[in-house]
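Quick one: structure below, then a few questions.
Of the protein chains in this complex, all but one are displayed in their positions.
Up next is chain A:
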């Protein structure tokens, strides 16, 4: 069975190679090749999953060694895949949601003449992401990590003719570089500490290393996670990444790639468990980000950017949970999976709306769309209910558990983290209700554009609505399937471990509190956007609103601190280079040239002076030899 693992990766990789190298001949069928290979990977995943289910919990880890990548003594890097409960979960999420989004893209990208290339990139992304989650060592994981970064870059900038898309791609690339640096440093530290970077030996020998070193490794891993998962302070790229086509936003920048950071932390759980200081930092990053993203999400009028803020916020929940250690690992992954369903569904719904509205993204120009797009409305609505944590739907089970776990951390920290998570739940309810109301309810607010084209909202084709419907099922039932009877907990526990913690408040209290804040959030949103008509031009708003519209000044901060600072640093370095370094270099060169010219005169062409030189040299040689003896 384990020989199938490589096929998981091979199928989309083959697709990427064929589609990207195949040329125009494949334009007509390229999208189907991509979709079929992606689905093939999903089918293999399901086969492997049923196989795992048939085994005892302790035998559910399959390994496939392909070849030794770096066969150097003392530096062994293998290409080995590891399929266990954790990676299996990811494989199903990635290939499942991935295949649905492939299908969706067939319709969504129908009029794009570079559709074949788009599917090539999507397949490339799948292959890289699967390498990331299947790798059995950190070096191979790094390959996948960089691979998804590349695919993300290519897809954000897919509409490269738009300067904004090109810039966004560059921005994502640069910010991710910072995180990637963290990962590479973490790997190097691991190698110097443990002499290897394979999961098994590293994670089982954590006890041998000092806590200081482990904290260093853990913080570098966190930096990597922050870059890839858009956590504060490396969050600034995610909003701009929405410049990419919407299926990309759904797959890469909501459901899968951005959760790679959570995977990294959970996978390296043993390291974090042994470095409590680093864990504290993780929870702080998660809590700050979940509020940060939620606040940004409240102020955005661009539907995709509002959803992007929401993504950031939800991943903040996952990181918070992952930072709680064994109390939260399982719930981080559970929320990750349910989020994968409902957030992908929401993005696809947004894409469907845009598809019907001439690619308009401003929600102030929507309104009342439920009549025109019933399927989109229902699926989007189910996703909405899931994300705000409506009882019985997916988000309810997973988010509620995270809030409970945060309280269960205990002490002041527990109260602060739990409070932040609760507050986040209220804000989530507010901004998602706002999105829902502005898009599907109220009066229609769209106007003819400057060319006089008025949008004619219509339902999207089947290839687009079917994935939305499937994902809506996931949004509704996944949480229940996972949460009731702690099925997901039992599935993942052998890998991540689990502790109950000691919560100062009972689970029921937390659930009730969650319901209360949910109602408050929805209520405020209803009061603001449901009862009153939505103004077509955004009001000026409070100071916080204005800051939130500017992503809480993240770019201004980066510009002032990093860009300006960097410019000053560069300028001073250039100055030093020009005056000092060049001065020394040019001066040396000039003096060498002068010396050369002078020495050259000794070579006057007369044999007699050559002979004198030889004689002098011989005399010195003899004298020096004698002198050495004398000394």
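The rule we apply is simple: a contact is a pair of C-beta atoms (placed from the backbone, for glycine too) under 8 Å apart; a residue touches a chain by one contact, two chains touch by 3 or more; residues count from 1.
Simple rule for what comes next: contacts and distances are computed from a predicted model.
Enquirer: Can you match the unshown chain of the complex to its UniProt protein name from these: "NADH-quinone oxidoreductase subunit N", "Cbb3-type cytochrome c oxidase subunit I", "Pyridoxal 5'-phosphate synthase subunit PdxT" or "Thiamine ABC transporter ATP-binding protein"?
Expert: Choosing among "NADH-quinone oxidoreductase subunit N", "Cbb3-type cytochrome c oxidase subunit I", "Pyridoxal 5'-phosphate synthase subunit PdxT" or "Thiamine ABC transporter ATP-binding protein", the correct UniProt name is "NADH-quinone oxidoreductase subunit N".
Enquirer: What chain A residues would touch the chain not displayed?
Expert: Missing-chain contacts on chain A: residues 589, 592-593, 595-597, 599-600, 602-603, 605, 607, 609-611, 613-618, 620-622, 624-626, 628-629.
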